[in-house]
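One chain of protein is taken out of this complex; the other chains stay put.
Chain naming follows the written order as A, B and C, and within any one chain the residues start at number 1.
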Amino acid sequence: MTRLFKDERLGYVASRLLTTVLIVFGAMVLLFALTALVPGDPAKSLLGPQASPELAKRFIAEMGLDQPLHVRLWRFFGAVLTGNLGVDVISGKPVVQLVASVLPYTVILTFSAIGLSVLIGVPLGIHAATHRGSASDTILAFVSVAFIAVPSFVIAIFLLLIFAIWLDWLPVLGTSRSGEFLDEARRMILPTLALAAGWIGFIARLVRSSMLEVLGEPYIRTARAYGLSERLITYKYALKNACIPTIAILGLGIGRLLGGAVLVEIVFARPGLGRLVYEAVSERNFPVVQGAVLVVVVLFVVVNLIVDLSYSAIDPRIRRSSGQGAGA
Amino acid sequence: MNTLAAILATLRRATGSITGAVGFTIFVLVILAALFAPVIATHDPDALDVMNRFAPPSAAHWLGTDHLGRDLFSRLIHGATIAMSVALSAIALALAAGTVLGILAAYLSDRGERVILILFDVIAAFPSLVLALAIVAVFGPSTGVVVAIVALTMTPHFGRVARAQVLTLKNAPFLEAERILGASGARIVFVHLLPNIMGPLVVLASMDIPVVITIEAGLSFLGLGVRPPLASWGTLIQDGYQFLSDSWIPVVVSSLALALATLGFTLFGEALRDAVDPRIGRER
Amino acid sequence: MAEPLVAIRNLKLEAGTARGRAAILRGIDLEIGRGRILGLVGESGSGKSSLAACLIGLTPANTSAISGEIRFDGQNLVGLDPTAFARLRGRRIAMIFQDPMTALNPLFTIGTHLVDVLRHRDPGLSRAAALSEATAMLVKVGIADPEARIAAYPHQLSGGMRQRVMIAMALLMRPDLLLADEPTTALDATVEAQIVELLAALRREVSGSIVFISHHLGLVAQLCDDVAVMYGGTVVETGPVDAVLTDPRHPYTRALIACEIDEDDAPGGRLLSIPGEVPDPVRPMTGCIFAPRCAHAVETCRSEVPELRTSGDGRRAACLRFEELP
């Protein structure tokens, strides 16, 4: 199919897009299959104690649960494509609205966690790579593995105990009552740290190893042979190359963070997609589970697509455009 | 025996560094605790003594007791059994499924390969804890569901590596020779392919153990994992956290146990990887 | 004769390897005359590139010991503090590398490479001025359409062009000493010829001396004033190119010339026609380093280390028996 495109880059983008669409469709089928497998009577579990049989019957018809599977799958696809993720059986509101109201919280939390881990992890990794074998390098090696190994909910608990209770520096709850910006930002510190801790370690290690690899490359020797300062070599020449694997990892990172966010959101009583899914699971609120999980998947897949495509912004070797290559 | 010698040599290389040695020590301790929990534990982990709740550490209860007066040390030790059995069974499942799918992908037609790869991508598109929540929503929580979920989320990982390994081996001269000599497909797969791709996969599996332990602990922390009275480390942390105001010991000790185990497994797994082939599993 | 630009005395370099300490350079004595081009020839592993690395102060990470003396314009480079050495690099000493494919950073344009180098030499230079100087230099090294090339990334250029860029980079600095480490090895034959022609033509541009490392005697003969033949971490023979090549004194130099005639482009420069193995750097040297492979070796050759002795007008050779040999 690449042949269809004269421009290789365009072909790459197109095939990535196609894969992304296929993945999202696959995820939809999987989600649909899951909810179609629900044991027991969905109406009873959703409508609660006072549900009369007539109500249950109408509910089933309303949800289209009396239709054959393929019809339901077809309808599900159609609905999702028109932006309809179904109706929350408890509040009667469209799932899209629910998801939209909590999505910003999760997005802000995950992205600030990613941002923080890059902000801290990258300098740590550079330091370790340029001071290879030093005491700080060894300490960092242990600390970063420890950060990676400890689950974020454990870190969340300890951050809460230390900073909110013992030291009383920061609030317990992850969102403010007023929605005032400064207060809101203050309340994000602990959740962000809890979520980012593992990634700080992860990125530090990744940057360290790719920096070490890059620093051994011939072009770095060239830069040295021309007397360029170590600073310029490290931060300009080597860092850009070392960034490529780091960026690749960030895409996957979003997925991990979205998962970790569930627990962090619960511990800090912060609104978010993860908590929405968790609570919907406890209530067996399937339309919400289905809709919210689908949004998480789409978010994840789209971020990965963007990450993949953004390599080309950094690495000119992918940014091939016709007519520029030339012979000697 | 040759393989044994090779394994021992790899182990020696892996434990050569400080981090590797520390990791290996923790690894052995956790495995021992998991295997011999009934012998090591000083009490029945489920024996209640409500009158003696939150007892401080003592000669009778090394780490004190929890909110129902159960012996914390014994519960932690038994927690290792649960963590390890969930981790090992999930990884074994994922390893088996991943290897089969990976080999299939490498040998199937283009279309078949694409289907399998897209399937991997679809599964990998769900953050594992989120997929776990969705599945628990349908089937309800139980140890079996936890194992199944973790196995499912790990399968693409093994599958991709297995496929890549097979692709590099597929046209190797010794396989060509076998094929020309008329060896059956099964013989090629079982005698030649599997032994050759297993090394990296096993290393990968060892690196995945801490990931599995973390997912299981997270689910149990949410009350969606292992069922009581079985005590997973995640459950112990949740219990300890809920009764934090009564005693800080349970939550701290059980968090430490979980953290130490995952730390040890991570260190050991990485040392093992570096000893076998530093390029495996770098993307994780 | 005027004081040489570089005078190397008893330079030894050791490196830690998995098999133990390896002697990479085993006591080099060599001089590089001002304004002259010295050809450094020898097989792979003879220590040519390590010698160049010592000269530019970029010895590999596994270097365990370095001793002796390298006098560069009166200043000893051995044991020089790294910042001082960094100041020399890119101002007075420059280097062109073997593989132009990997010697340029793939993520930066040609322009960035050249401008950064220029600004290191002259920190006050504006980017625009640096760019125009760089463009001018690209023209000099024979790159057509320099404005377009300067915005190009390395992968968009051919190997020959990249080597021209490397040469431009080196010339931009107007170094006193230019090290060229097999600059043509990675290129195909026609391009190689072009580059050698370019280097020959550019001699005038370089006010200083050039060390041209090659395993290819023909190129050395074409380009160089002097030659030093290396074997197993030692210099076995040195002198003016014409004299050494027409009348080699050391049996190794002779063998080398014989090979060159046999097969013009021995890949990797391995002298397959000389029986025996390249010396193992881990083994200590007890006699003449070449003795195990030398057809003329006698008992003393194996027990006595030969000095580099004067063997003619401006020539020296490290052979106990060069007077006796036919």
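Please note the rule applied: a contact is a pair of C-beta atoms (placed from the backbone, for glycine too) under 8 Å apart; a residue touches a chain by one contact, two chains touch by 3 or more.
Note that in this section contacts and distances are computed from a predicted model.
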item	value
Absent chain [UniProt protein name; select from "Polyferredoxin, heterodixulfide reductase subunit A", "NADH-quinone oxidoreductase subunit M", "Sarcosine oxidase subunit gamma" or "Solute-binding protein family 5 domain-containing protein"]	"Solute-binding protein family 5 domain-containing protein"
Neighbouring shown chains of the undisplayed chain, as defined at the top	A, B
Option touching the unshown chain, where A:34, A:114 or A:266 are the choices	A:266
Per the touch definition above, residue among B:34, B:137, B:213 or B:263 touching the missing chain	B:137
Residue in contact with the excluded chain [from A:18, A:173 or A:302]	A:173
For chain A, the residues touching the chain missing from this view	40-41, 44-45, 47-52, 54-55, 58, 88, 90-93, 98, 101-102, 104-105, 108, 112, 115, 160, 164-165, 168-173, 175, 177, 179-182, 184-186, 188-189, 192, 266-272, 275-276, 279, 281-284
Sites on chain B contacted by the missing partner chain, in the whole complex	46-48, 50, 67-68, 136-137, 140-141, 223-224, 227-229, 239, 241-246
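Just so it is clear, only the chains that are shown with their structure count from here on.
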item	value
Centroid spacing, where centroids are CA-atom means, of chain B and chain C in whole angstrom	54
For chain A paired with chain C, centre-to-centre distance based on mean C-alpha positions, whole Å	52
Junction residues of chain A, two or more chains touched	none
Chain C residues counted as touching two or more neighbouring chains	none
Sites on chain B touched by chain A in the complex	18-19, 118-119, 121-131, 133-139, 210, 214, 217-218, 221-222, 224, 237, 241, 244, 251, 255, 258-259, 262-263, 265-267, 270, 282-283
Contact footprint of chain B on chain A as seen in their complex	19, 22-24, 26-27, 30-31, 34-35, 37-39, 138, 141-142, 145-146, 148-151, 153-154, 157-158, 161, 245, 248-249, 252, 255-256, 258-260, 262-263, 266, 274, 277-278, 280-281, 284, 286, 289-290, 293, 296-297, 300-301
Touching residues on chain C, where the partner in the complex is chain A	56, 58, 86-91, 94-95, 97, 99, 102-108, 116-117, 120, 149, 152-153, 155-161, 164, 166, 169, 173, 191
